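The complex appears here minus one protein chain, its other protein chains still in place.
On to chain A.
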Amino acid sequence: MSKNTVSDRFRKVDVDEYDENKFVDEEDGGENQLGPDEAEVDSLIRSGNLMGALQAVLKNPPINTKNQNVKERAEGLVLKVLSSFKTSDIEKAVQSLDKTGVDLLMKYIYRGFEKPSDNSSAILLQWHEKALSAGGVGSIVRVLTARKTV
């Protein structure tokens, strides 16, 4: 019998890391992206200017950065803004966004679906319906195919 039957550590080796043809995404300088400005967004929410808050929170998306904290902070902020909208205002808010805005909103919505909290899924689903009618299936396809996302 071979003497190597005891250890099975070789099974845990990630062979893909050693593949010399492994596809590595291009590095885009993402260190400067800090996500939306928290203070600005908070003040806009408090003052009741929800449309402005939506525009502000969709600025500076942390797409290229590898820092997970920045991404989570941005997602939390977006969720806060989306939850503070009244259901009847959602459609108007989505109409005010341009194509890239709708795509970005979709990305945040799907990221929000990944970690559901108490009421977030219901709110996100309402936003999803309106964003879908504005962006079409194409905006969801772009969420799926984006290599670097929020």
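Following the convention adopted for this analysis, a contact is a pair of C-beta atoms (placed from the backbone, for glycine too) under 8 Å apart; a residue touches a chain by one contact, two chains touch by 3 or more; residues count from 1.
Quick note on the criterion: contacts and distances are computed from a predicted model.
Asks: Using the UniProt record as the reference, specify the protein name of the hidden chain from among "AP-3 complex subunit delta-1", "WD repeat-containing protein 58", "Actin-related protein 2/3 complex subunit" or "Proteasome subunit beta type-5".
Replies: Options "AP-3 complex subunit delta-1", "WD repeat-containing protein 58", "Actin-related protein 2/3 complex subunit" or "Proteasome subunit beta type-5" narrow down to "Actin-related protein 2/3 complex subunit" for the missing chain.
Asks: By the contact criterion defined above, which parts of chain A meet the unshown chain? Give residue numbers in ascending order.
Replies: 21, 23, 99, 103, 135-139, 141-142, 145-147
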